[in-house]
Structures are given as C-alpha cells and as structure tokens.
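Report on the following structure.
The complex is shown incomplete by one protein chain, all other protein chains being positioned as in the whole.
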Amino acid sequence: MNLRIGVIGTGAIGEDHIRRITNVITGARVVALSDLNVNRAKNLAKKYDVKFYVTGEEVIEAAEVDAVVIASWDPTHAQYVAASIKAGKFVLCEKPLATSKEDCKRIVEAELAGGKQLVQVGFMRRFDSGYRQLKACIESGEIGNPLMLHCVHRNPTPGPKHTTEMSIKNSVIHEIDVLRWLLGEDFKTAQVLLPKSSSLAENGLRDPQIVLLETQSGVRIDIESFVSCQYGYDVQCEVVGETGTIRLPDPAAVVMRSHGKLSYEIFSDWSDRFVEAYNIEFQQWVDGVKLGVVAGPTAWDGYAACITADACTEAREKGTIVPITMPQCSAFYGR
Amino acid sequence: MNLRIGVIGTGAIGEDHIRRITNVITGARVVALSDLNVNRAKNLAKKYDVKFYVTGEEVIEAAEVDAVVIASWDPTHAQYVAASIKAGKFVLCEKPLATSKEDCKRIVEAELAGGKQLVQVGFMRRFDSGYRQLKACIESGEIGNPLMLHCVHRNPTPGPKHTTEMSIKNSVIHEIDVLRWLLGEDFKTAQVLLPKSSSLAENGLRDPQIVLLETQSGVRIDIESFVSCQYGYDVQCEVVGETGTIRLPDPAAVVMRSHGKLSYEIFSDWSDRFVEAYNIEFQQWVDGVKLGVVAGPTAWDGYAACITADACTEAREKGTIVPITMPQCSAFYGR
Amino acid sequence: MNLRIGVIGTGAIGEDHIRRITNVITGARVVALSDLNVNRAKNLAKKYDVKFYVTGEEVIEAAEVDAVVIASWDPTHAQYVAASIKAGKFVLCEKPLATSKEDCKRIVEAELAGGKQLVQVGFMRRFDSGYRQLKACIESGEIGNPLMLHCVHRNPTPGPKHTTEMSIKNSVIHEIDVLRWLLGEDFKTAQVLLPKSSSLAENGLRDPQIVLLETQSGVRIDIESFVSCQYGYDVQCEVVGETGTIRLPDPAAVVMRSHGKLSYEIFSDWSDRFVEAYNIEFQQWVDGVKLGVVAGPTAWDGYAACITADACTEAREKGTIVPITMPQCSAFYGR
Partner (left out) sequence: MNLRIGVIGTGAIGEDHIRRITNVITGARVVALSDLNVNRAKNLAKKYDVKFYVTGEEVIEAAEVDAVVIASWDPTHAQYVAASIKAGKFVLCEKPLATSKEDCKRIVEAELAGGKQLVQVGFMRRFDSGYRQLKACIESGEIGNPLMLHCVHRNPTPGPKHTTEMSIKNSVIHEIDVLRWLLGEDFKTAQVLLPKSSSLAENGLRDPQIVLLETQSGVRIDIESFVSCQYGYDVQCEVVGETGTIRLPDPAAVVMRSHGKLSYEIFSDWSDRFVEAYNIEFQQWVDGVKLGVVAGPTAWDGYAACITADACTEAREKGTIVPITMPQCSAFYGR
C-alpha cells in the first residue's frame, strides 16, 4: 500500500519533494497540499491530481493523509510539527525544526509526552553516499580516533535575502548536524572567526566566516562558510584520525583535457549536489513510516542543531568562545 | 497505474531485477515469474507474492502481464523475445538479444512485420551517468570530432565457466553497444590482439585480449578486455577529439591517506559499479512502456552488437582484420 | 670562479648541504668545516677533501672562506651569524635565525649597522616549485584577493626529543615564513587550538595543534600541525580567494591500481619532499652571493618569523588570542 502524504509548503523545495514522491521513490504518493501562495498551490494540486487545502492544519488533519512533509516558510515549521504530533502523524520537516531553541524544546517535550517518535528533520546529508562512507570508515577504526575535522561549505552566490546570521543558521547547520552524527557526540564550545569580507559580498554581509567547534571529547572542527565564493557549490569534509585521514569524495565528473588544462566540472547548485541524498532520505523515511519508526534525524537532533547554531551566532556577535550546554537527552531518543 | 511485469529467469540477475522493480523504481510491480529452477522460482514467488508459472511462454501469455523481462539462460533469450513480440507485449531482454546473428535477424524481422517496436535490449551502460556525460560532451562539440577511443574493461576474476570467446561475446559486447551509441555510427573492421596470457588465467583462457574496431567514418577504438586482472572491476573510456579529450569518471570514493599512501577503493563487482545505470534503465523502460514507446537500445541495436561481436570472434580466431558488413537498417528503427 | 664555502655544523643537515654544494649545484665548493662532534667532522673533511677547523669562528675567519653555511645546533646560530656579519661574509643560516627574538633583533641591528645585507635564513619552502606557482597565481589575480588559507603540516613521527613547543618553533615556523612571503604581509593575532591528543603522541606531547593566524589586512589562516600523524610527511596549503581557490600540488607519484585500490605513495620524509627546494635555494644563494646580493629570506624575515612563533607559543600557553606587534621594518630591508 502506498503511504499517502500531505505536503505543506509548495515553493521550490516543496514542489521538488512532490515530484520526488510521485516520480522517483516508491511506496508513497502525495494526496494533499497547501501553501500561502494559493495560485501556485492550486496549479500543483491540479498537475499532480492532489487535493488542495487552504491551511497546513487542514492537510495535517485530513483523513486521507497518513504522513506529513513540511517545506513551508521556516518560521511556520514549529506550529506544523506540533500539529502533526498532536494528530499522531509522522512528519518529515525540512530543516530547521524551528527557528528558536525554545520552540524546538516544546516540540521535543510534546513528542515525549505523546510517547512515540513521529518527527524527522530534513538533514539530508546523513543519507549522502559520501558521508555514509566516511562514517563507515571512522567506525571501522581504519584511521584511529578522529582528532580534527576540516570542513568547507561554499555557495557561488547567496540567496536574495541572505544575512550574516543565515550563513550559520541555514547553511552551516547542515555541518552541525552531519558532524554530530558522524562523530556520535555533542559540541562543547563554539567560536567564529571573521576573515575580511569578499569585495563581492554585498549589503554588509560578513562573508566568509569560519566556525570553530569543539566536541565534548575534544575533537576540533573548523568549518569554512563562504556563500559568495563565485566558482561553484562545493562541500568538503576531511576527518583527521590518529593514523590517517579520509575525505568526502568530490562528485564523479568527466575529466576533460583541453585548452592547456585538465579539468572537471563542479556543481553550481546544492540541489544537484545532494539530489541522491534527498531521494534516499525520502525513500527511507517512507519505508520507516510504514514500519512505524523514524529512521533519520529526530526532533532531538533538530533541537541539538538549533542550540549549537545559536551558540555559534552568539560567538560571532560577541567575538568570544562560547560554551555549549546541551540538555540531558532522554532515553526516549535512544542515546 | 502500475505496470504489471512478468519476469522470466530468476537467477542472480533476475532476482535483482525483481527487487529493483519492487523496491527501487516506481510505477511497476512484478506479477508473474518462471524459471527452470522451480524451487528457487517458487520461493521468490512466495517472497514477493507473485504468481509462479512453469514456462516462460505462460508468463508471456498471462492476461495479468503487461510487459516482460527476460533474464534467463542466454540461449533461451531468442525464443522468449519472439513469443513476446507474438503476444504484442513490450519486453526488456538482458543482453544478448540472441546467441546468433541469425536469431537476432529473425527477431528484427518479426518485430518489423508486427509493425511496432516492442523490444529493448539490456545494455544498461547507455543509462550510466558517466557515459551520458561523455555523450553530451561529444555532442556539444567541445572536443571537436572524435578520432580515437581508448577503452578498458577489467574484471578481478572470470566467472566459473568463462571461455576465451566469452570475453568478447559477454563482456566487450557492452563496449560494442555503448560506443556505437556514443559515436552514432557502425563499425567497419575488427581485429583482435592477443597479448601473452596472464599466468593467473586458468584452463587455457586467453586473457587479456585487445579488440580493435574501426568505425565507418574512420574513428579508431582499442578495447582492453582483461577478465582476470585481480585488482578490481574497472571500466575506463577515453574519447580523443580534435581539440581535447574526455574520460569516463571513476566512481566517487572516499580519499584515504594512511600507511604511506593516498588511496581510494575500486569496485570489485560490476553490479555495484552499474547499479544506478540499471535503476535508471528500468525506470525509463517502465515510463516508456506506459507511453507505448521503447526508449532504450532496440532489437536492431542487439542485432548490430551481435554482428560486431561475431566479427571480433572471427578476427581473433583467424588473426586477421575482418570487415564488418552491417545490413541496411530499416527506417522503422529510426536511423 | 667557484664560491668557497665554510660549513659550520656537520650533522645530518650539514652533511647533506656539503653533498649538495659539492655534487648537485654549480659554482661553489666547500673548503672548510667544523663541528662539536670532532670525529664526524674530521671524517667528512677527509671524505670531501676539506679543511677541518676546531671552532665555527675559525671557519668564518678563514681567509679561504668566501661565504658561510650554518647548520649547527639551533642555540649556536645567533653567535655564528653575528660573527659572519662582523667578518663581512655572506651567510646562509638554517632556520631559526636565533632562538630568541632578542637575539634576532641584535642580528638585524648589527647587519643594519654594517650597512650591507649579508644574512639569508634557510626557509627553503620559498624555493619550492609548488609554493612559487601559488605565489604567481595569487599575483596574477586569477582568484581575486586571498581571504583564507587552510594549511596542513604533518610528520609521521616526531623526532626523539620533540616537545609541544617545538611543533610551532621548529615546524610551523616554515608556514609562518612562507605564508608571510606568499601574502606579502605580517600577522596581527595568533591563537592556538589544542584538539585532544593522539594516543600515539608520547611523553605528554600535545599533538596535534591548530595555529590560527590573522594577517594585518584580515586574511585568516589555519595551520594544522600534527607531528605524529603516522601515515607520512604531508604538507598542504589551500588559498581561498574571492573568486576561486588554489592548492599546493602533491608531489608527482606513480598511480597504482592493485588490491582493490587506486593509490599513490606519500613521502615519509621532509628532506625528500623538499629536496628540489633545497637545491634551488642553494643554487640561487650561491648565484646571488657572487653578485653581492641576498636573494632569499633576510635576517628581518627570520626576526619576523621568530616574533610570530613566540606569539603563537604565548597563545598556546595562555589559551587566548594574542596580538602580534611587529616592529617598524627599516627601508634597508626593502619593505
């Protein structure tokens, strides 16, 4: 039986997820959607032969909806996740889980009170083949204990309303989650270095930034965030262990020799870079939901990422090293 | 509506295709199967909740079967393809289309007589992302006209009953098809060089072999076939054009620095190397069948590959340069 | 005419320089040497047919010595450099110029008082082909203004008496000099991060360490120092500019495919890694001396490196961000 999914938010990402559920993965179909942009939503509803609802809450409560995907405006995530929990329905919420840690906490508490894990956060990198290979390699012991991670997260140009704060909250947050998962531990301190800004970073944007994290066991992480690097979308991650290092692979690309150079193309767009990760994320989410389990990053993971990102923001604003205090994680979340 | 598929032949590849249709791609399900190995087939029928038939012909004729996949023993391909055509059903036949060019010709003629393309041959490399990038790059004109191709096809060890002849008929035939597709033209001559055999090639096997092909326009191709190369499964393809060269990418792999070496893993198995290609092949075949079209390599392509492989075999046996005479292709096959 | 060189200090490095001057470069020969280890020195004197002197001062003052190479124990560098200046002879002193910034300052003042540049410090990386390509590329403007540098300096195992302090003073000091040269500016602040130590770092050694430097214009640099990385000697440098990035090339090495891996060797020894740089350094030094000029890193550069390394040490000890105050550089040093 196909899992019947309601999608809240049908902007670029939401539409892409509808396409993915409909055409790419197996075992699910979209049955309901809603968006503030009613025209766009109705057109998509027509195109995909899906019921349109005026509000996200109606989608969540609709009898024909088994599970919910949230891809709406960030500040609305928390309310829809809460409503999904209340309705007892599985929900895959695009990151961030919420825009404040207080909201994250409320979600965690509500889920805990309900007694059943229902929430998955859309940190798709955990499903990327390269990161999975890194994790397997770390766990194999081949490079000994990890001691340092050197990471890079570059975009050719920032989105239209990108702010200095968003570089961490919306972009580096992917590293925050995936590195926490890779290492299996939380962070202890955060610091942010501000190199001189690129002359191509407009409107007072501080870009690039370097985020320094320290894990509870003392692993040191540096993350370069550079949202106006011009040349392409580029994600790098090197894990330095006691006896060796491993690097995230660059995507496979044709090697060309021409005009005096050997070259290969670098993606220009994050959605191309992680398209496979999204596909696997959705397939595994659907498969898990059918079995009644959340098989990806939980509400707690979303909460932990939010706490960490907030500490980074504070560190950037104050120019100091900021301690990160992680609340005790309930056994409910399996840690 | 899901396309209902009957699978003939449930050995390793057939079973993998059942899994693929059921769990990986969208829009299709397996409804019937058969295999000479009745026990194995019945177990799979049970596992996947699919009807078991005693003969392939029964699968083909079953009312609930919309389309057929053939993954049986090579010498049986021709009869099942013929029966599928007779039944007016779309059929995806694993390579080879048939074990003799006479059989291929009969299939082509039957399809032509039926007036509708129904047959696709399982040359999955045409769906590999790397080859697709190569083709796009050639067609873009970025490297000028192709003049030479240098290809490598290596397996760590041959299958249990591998013969000198099979290196071309079962292995290099993938290059024969994909290069024909890449260049958009047929071959004019074939020659086979026999280097001294590896001491690790057993039972009189001549291994490696080098196949030299010349296209009708004069492009020169060398294909190293080495089925006992020991170190891994490795497929390489370099296209040399008038102004530059392009190479098939190696699969993306974690880069490790340890024990005095930088290294990354090479696949040991062809099915891992081309798993994505198989997935895309099946998804596009299903999508095409629903629209009533064959969107991959046709019966004619299977025929052309067989003629070319036979010429290579003759060239190897005689030690001479053998001309390849390709029959006139009907407009029916769109060339 | 051959430049006649006296070598002070004939340990491993000193002996290697004697070999280099004698057999590798052109236009110079060794005519005198001395070392505290008299037996070893006398043997080398015999082997290379060179005069042995009891003290370094005697070498410097010998009438047949045109120029001096210092490769003795670090704490003796300052006195021999001072004596060379006093004798009016050109001197190439292995790094460090001196073990304290006060001594460096005295050398600079003595040279200034003498009115002629005579001192070159043995920062050989400036002569490495890879770093030279990086510098040319930065100056070409191809990647815009540099904003960040990510550097790595790894040794398989530390020397026998290696201390936590020496990781910066003896090893990272190479980065300090070469990055200052690469960017053409001095440093403003230093910070040192201490990841958890490798379990393979013995005797209380803090290893790895991460040195963070900020240049006067705001370029941010991170340097991983890891002297017990086990796997090899590995130096990496990536410059991130406003429109692109460039990386120091790995040394050219045969690419092997075997045992399921593609691999190539990494040097295990710094002297192999930079052998060409040493050869060029010496050839250019000899050529420059014959023309009466110092064509490499000056006493001032040695002084600046020492000040920076001291600030890093203070930053590590205090766990704070330490400002770096660079004295005004005299026009004598051409800045």
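Every chain is named by a letter (A, B and C) in the order it is written, and numbering of its residues begins at 1.
Here is the rule we use: a residue touches a chain if its C-beta (ideal position, glycine included) is under 8 Å from a C-beta of that chain, and two chains touch if they have at least 3 such contacts.
Predicted, not measured: the structure shown is a model, and the values here were computed from it.
S.K.: Wait, the hidden chain, what does it touch out of the ones we have here?
M.R.: Across all of the complex, the chain we cannot see touches A, B, C.
S.K.: Which of these touches the unseen chain: C:D16, C:E165, C:D250 or C:E314?
M.R.: The single option touching the absent chain is C:D250.
S.K.: Any idea which of B:I13, B:L36 or B:I210 touches the chain not displayed?
M.R.: Considering all chains, including the one not shown, the answer is B:I210.
S.K.: Taking the full complex into account, find the residue in A:V24, A:A87, A:I266 or A:M326 that is in contact with the omitted chain.
M.R.: Of all options in A:V24, A:A87, A:I266 or A:M326, contact with the hidden chain holds for A:I266.
S.K.: Taking the full complex into account, what residues of chain B touch the chain not shown?
M.R.: Residues of chain B in contact with the hidden chain: 144-145, 147-148, 150, 152, 193-200, 208, 210, 212, 214, 217-220, 222, 224, 226, 229-231, 240, 242-245.
S.K.: Taking the full complex into account, what residues of chain A touch the chain not shown?
M.R.: Within chain A, the residues touching the omitted chain are 230-232, 234, 250, 257-266, 268.
S.K.: Go through chain C and note every residue touching the omitted chain.
M.R.: Residues 22-26, 129-130, 133-134, 137, 142-143, 243-259, 264 of chain C touch the chain that is not shown.
Please note the rule applied: only the chains that are shown with their structure count from here on.
S.K.: Taking each chain's centre as the mean position of its Cα atoms, how many Å separate chain B from chain C?
M.R.: The computed centroid separation for chain B versus chain C comes out at 58 Å.
S.K.: Could you state the distance in Å from the CA-based centre of chain A to that of chain C?
M.R.: 44
S.K.: In chain A, what residues contact two or more other chains?
M.R.: 243-245
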